[in-house]
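The complex appears here minus one protein chain, its other protein chains still in place.
Order of writing sets the chain letters: A, B and C. Residues in each chain are counted from 1.
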Amino acid sequence: MNNQHHRITTLVDGVFAIVMTLLVFDFKIPHLSEAKVDTLITAKLWLLWPRFISYVLSCVVLGIFWIYHHNQFRFIVKVDRNLLWINILFIIAVAFVPFSAALIGEYASHKAAIVVYGINLIAIGQVLYLHWRYATGQYRLVRKELSEEIIKNVNNRIMGANIFYGVAVVVSFFAPAISLLIYILVPLYHVRPTKYKHLAGEEKNG
Amino acid sequence: MNNQHHRITTLVDGVFAIVMTLLVFDFKIPHLSEAKVDTLITAKLWLLWPRFISYVLSCVVLGIFWIYHHNQFRFIVKVDRNLLWINILFIIAVAFVPFSAALIGEYASHKAAIVVYGINLIAIGQVLYLHWRYATGQYRLVRKELSEEIIKNVNNRIMGANIFYGVAVVVSFFAPAISLLIYILVPLYHVRPTKYKHLAGEEKNG
Amino acid sequence: MNNQHHRITTLVDGVFAIVMTLLVFDFKIPHLSEAKVDTLITAKLWLLWPRFISYVLSCVVLGIFWIYHHNQFRFIVKVDRNLLWINILFIIAVAFVPFSAALIGEYASHKAAIVVYGINLIAIGQVLYLHWRYATGQYRLVRKELSEEIIKNVNNRIMGANIFYGVAVVVSFFAPAISLLIYILVPLYHVRPTKYKHLAGEEKNG
Partner (left out) sequence: MNNQHHRITTLVDGVFAIVMTLLVFDFKIPHLSEAKVDTLITAKLWLLWPRFISYVLSCVVLGIFWIYHHNQFRFIVKVDRNLLWINILFIIAVAFVPFSAALIGEYASHKAAIVVYGINLIAIGQVLYLHWRYATGQYRLVRKELSEEIIKNVNNRIMGANIFYGVAVVVSFFAPAISLLIYILVPLYHVRPTKYKHLAGEEKNG
């Protein structure tokens, strides 16, 4: 692990940590007068269920992107100015999630919220794709041992998810509920096991 | 320390740092008109005592979980995809604390707040337990030298605390004050000295 | 990478990660009554465009400063008390950005906001300049191999940007729109390629 490497991942990890932590601030404590607390508090808390789902979903989606970024960096051995900038773009897209997640938390059934959330996730995916394409193109910044099969597999996984998200955005114009379902199902696509040990994140302690 | 290892702990440590820092934002500065400040400010600040206790308590509880995570990672020498996901779950549970702590800060004497806080702590404990069970099962990701006695001891400590928290949740239906007392006492259970030097976190500088 | 080095960059990277993430909280979710959401939400979201530009701009500007700090630290091999303090100053200036960015997000067309934003950016640049001057003066804290040409080039780039920002501040008294344009264009000045490989941030994995 070199210093360059290290600082990029520290910055990116910091952003992920903050975004994941701030998502919970979308839950507002219900404010009730003392007389009504006992009768109303439980009901009020149950009303937060949709936000709870959106909280867990957004954390899981961010977890997926973090793992992708993490895995890509395991193959990246050099860092150049362009890669730094691609990482800044990545941060811009990731740091936008608290807004788009809050929007979908507030207006889950409305097209506009679904479109903004979807475009945000697609943007993150596209930057990750660009990150990988740039690093692996002509083996610019990655280890020579990296097989072309793995390179392609990463590309396909990211683009596959983005196609699903694109469909969700389009579908939201007709049936927002189906878009939400797609958002909930895409993580399962990512979590499914992979036959590539390296992709699966296994590593021995050096 | 390898790179994989390092990024997980950076992400988790970042989440802990943010959650512990944000807990203080539950303290609201009392707003008083200039004329009344001198007579009222001290009294208003004393009214924040329960929140101060809840602040210290939640920081201590998070400190305990952080030390457990920290100690587990001292024995973990490999990281696989499943462990990454268990850590994402851990983050989801830890990042929820600002909400449940704010809830108990606002409604300390109400069952609903005590139940949510307790379930949150139990969830963190269960994920930590799963983390350790997964890593140590068939010595999957840990050093072979690790004695079975230490493995069991960690399991027992975590489950012990969770049983106390479970009791607190049940008791809250009858006597919320006792539940609060249990929440305050459980940390003492964790802080008690252990005979296992390794568990105690001692390590020489390599 | 030594420990001293490491902790300064961890602290600085943490501040950058938080500032970049918090900028998005300047976007307020529009609050609409259920009846009006469908007709108004899209229009309300489009109204956030200026804030979106200010968000991306501030992230990019922070990205530039982060890359400069990052690059400077690649040549710095010793750390002394003064450098620690210069870094504290740097943090004070960087952590101020959420305020000045929010101000320009709210009052983009007003001189006062443009002046505060500009002075904030100039302050960050001046501290970075001081950082580099102090570290490279008599090769105090940097590698001896560092060529004078690179040392000067870094100085010139930072001062060049600061002159542009200074012009923007002055111009805001007559034509605030031109100042905003300068703020948007300065990043292009930084992003332009450099002929110095080292400055460009390339590094082999040791």
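The rule we apply is simple: contacts are C-beta pairs under 8 Å (C-beta built on N, C-alpha and C of every residue); 3 or more make two chains touch, one makes a residue touch a chain.
Computed from a predicted structure; not experimentally measured.
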Per the touch definition above, residue among C:A95, C:L130 or C:V191 touching the missing chain: C:A95
Where the missing chain touches subunit C, by residue: 2-7, 10-11, 13-15, 17-19, 22, 77-81, 84-85, 88, 91-92, 95-96, 98-99, 102-103, 106-107, 110-113, 116
Positions on subunit B contacted by the hidden chain, ascending: 1, 9-10, 13-14, 16-18, 20-25, 27, 29, 31, 37-38, 41-42, 45, 55-56, 59-60, 63, 66-67, 70, 73-74, 191, 193-194, 200-206
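Assume only the chains that are shown with their structure count from here on.
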From subunit B, the most remote chain by mean C-alpha position: C
Chain centre separation in whole Å, for subunit B relative to subunit A (CA means): 25
Where subunit B touches two or more other chains, by residue: 14, 17
